[in-house]
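Only a single protein chain was left out; the remaining protein chains are all shown in position.
In order of appearance the chains are A and B, and numbering begins at 1 in each one.
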Amino acid sequence: MGLKDIVKKGAFVDILRGMSVTGTYFVVDKVTVEYPKEKIQPYPRFRGAQALLTYPDTGEVKCVACMLCATVCPSRCIHIEGGETSEGRSYPVTFDLDLAHCVFCGLCEEVCPVAAIVMTREYELATFDKNDLWLTKEWLIANQKNVHKELLGRGVGGDGER
Amino acid sequence: MSEARPTLEELKRRKALSRQRVERSGEVMTVSMGPQHPSMHGVYRAELDLDGEVIVAVRPEIGNLHRGVEKLCEERTYHQIIPITDRLDYLASFVMNHGYCEAVEKLMGVEVPPRGRYIRTLAAELCRIANHIMWLGIHIMDLGTQTFFCICFRDREYILDLLEMLTGARLTHSFGRIGGVAKDLPDGFDRRCRKVIDFLPRRVAEYERIVKHNRIYYKRAKGVGIFTSEDCFAWRVTGPPLRSAGVARDLRRDEPYAAYDEMDFEVAVEYNADVYDRFLVRMKEIRESCKIVRQCLDNLPDGPFVASDAVHALPLKKNVLRDSAAMIQDFYQVFQGPLAPKGEVYRAIEAPKGEMGVYIRSEGGAHPARIHFATPSFYHGQAVPPLVEGEMISDMVAIFASVDVVLGDCDR
Partner (left out) sequence: MSDPIAQLIFLIIKAILVPVLIVMMVAFIIFFERKFAGFFQGRVGPTYLGPWGSFQSFGDIFKLLSKEDLIPAKSDKPVFRLAPYIIFLPAFLVMAVLPFGPVGGEANLFGYRFDYVIANFDAGLVLFLALGAIAVYGVVLAGWSSNGNFSLLGGLRAGAQMISYELAMGFSVVGVMLMANSMSLVDIVEGQAGNFWDWYFIPQVVGGLIFFVATLAELNRTPFDLAEAEQELVAGYLTEYSGMRWGIFMFAEYVNLVVISGIVSTLYFGGWRAPLEVLDFIPGPIWLFIKICVFVFIYMWVRWTIFRYRYNQLMSMGWKVLLPLSILNLVVTAIVVSVAG
């Protein structure tokens, strides 16, 4: 160890170097986002809780109860009972999604042939009551308010998608 | 920093020197480190026999995070398994997806188009950078300071942001698909990714400034936890620990997959086989990954990002909504699933923690008959007894952090 190394060691140069880095962090802007006062907006592709889309003019669900989402779900959390309207159109009588099992993989959204089920921005799903995690058709339809803004008015699954 | 490269004999001698404290008789105190423990990465339990400060024996116990992943895969089609592979090494999910998809494509004979290969490389390298930055934070936190942990996580946020923009989720990406990837690069991703990749090497230089020449880190990491290449071969330890022992084995170079054969990068190798060198290897790997990401962005080819294989791949959503052939493909892929030919396949890729291998045996149906994930953490966790027996208890924490074990990977 040469003289320079001894002096450096005695003067704690390496430790002061580390302290200078933390010292600069002391004064620069902090990165904290103070949730729940401030919230970060998720990206357009973010996979939050699902929503069932309805036709804007008639208010009927787009879903035709083809069972693709229920079959592809790796956790088997979608339960659909199909039925027929009086006009002969297929529709889901009940559409239940068990949020306690959902892994938010997005496969249901990917395979839906009529773009009826989409993943939204909603991630604040914590609740004290486990029964709240059984999402019914009404809840899913009401969740349309959380659909990603970039999706609306652009046609789901359009070129470039989200 | 590096003197002449030590030979294997020299490393063995150093190892024997640092561990000569084991030969002592006397009472041992049995202490159970884990499963709930601030430093054991996940629920890994190590029962230690301590003689004062020296570890005399270690009895590791895994299985606290076992979820039966391989059994779950046997009842699902090949598309449905992809979200399950996310949860193996959840800190680098896309790499797990990627390894699985490579194995399935090898089994079914699907070819991935060039753009898909480049996007896979890009996402895999982003996962590698995130993993190594987080490794650094956890390693230094185990040594005593939480500040570094927060700093590293702040930098990891930039990468996770990019991954959320690309895949839709920060941690469990589910982005790989058979034949390519799930979605194309979104608008604005190129610009943002370049911004992040430009300042990351400066951050790495900052970390090195604090850690690399720090006298305390020197004392705690140099010459500690020597695991020679012989030991690595004996215990199937791969990845950065192997490369820090002087063996230049990197599957991205030796058995290239995705777009790695078209990338220009160096394999990070060090020769002293201790904790300090594993740190150096990982820092170098972050820099090389930044290089690879930049090359991917510069040379991204046009074209489809997923194979248009009607028998094995999912169709694009925009086609499903308009085209009846794609809709039929959609129904076929979901209700029956891609059929694999009878046979077995093994494919390994370079995960950030080591070599991850996927073995699939198929009896010809839509479900695999048997899948096995040969994850790196399983073997690294198994190699803990020869690594730490004879070291002191404070060193155990440092060494265990340096071989990077994640329980999701280990227990599956």
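Here is the rule we use: a residue touches a chain if its C-beta (ideal position, glycine included) is under 8 Å from a C-beta of that chain, and two chains touch if they have at least 3 such contacts.
Given the structure is predicted, the values throughout are model-derived calculations rather than measurements.
> Touch as defined at the start, partner being the missing chain; which of A:13, A:31, A:125 or A:142 qualifies?
A:31
> Which residue among B:144, B:303 or B:341 touches the omitted chain?
Touches the omitted chain: B:144.
> Using the document's contact rule, name the residues of chain A that touch the chain not shown here.
The missing chain touches chain A at positions 15, 18-19, 21-23, 25-26, 28, 30-32, 34.
> When the complex is taken as a whole, what residues of chain B touch the one chain not shown?
So the residues of chain B touching the missing chain come out as 29-31, 37-39, 50, 53, 140-151, 154, 210, 214, 216-217, 219-220, 392-395, 397.
Criterion: only the chains that are shown with their structure count from here on.
> For chain A and chain B, let me know how many angstrom lie between their CA-based centres, rounded off.
Using C-alpha averages as centres, the distance is 25 Å.
> Name, in rising order, each residue of chain A that touches chain B in their complex.
9, 14-15, 17-18, 21-22, 25, 31, 42-47, 66, 68, 71-74, 103-107, 110-111, 113-115, 119, 156-162
> Which bits of chain B are touching chain A when the two form their complex?
Going through chain B, the ones touching chain A are 76, 79-84, 86, 147, 151, 154, 157, 164-169, 172, 174, 182-184, 186-187, 206, 209-210, 213-216, 314, 317-318, 320-321, 327, 330-331, 333-335.
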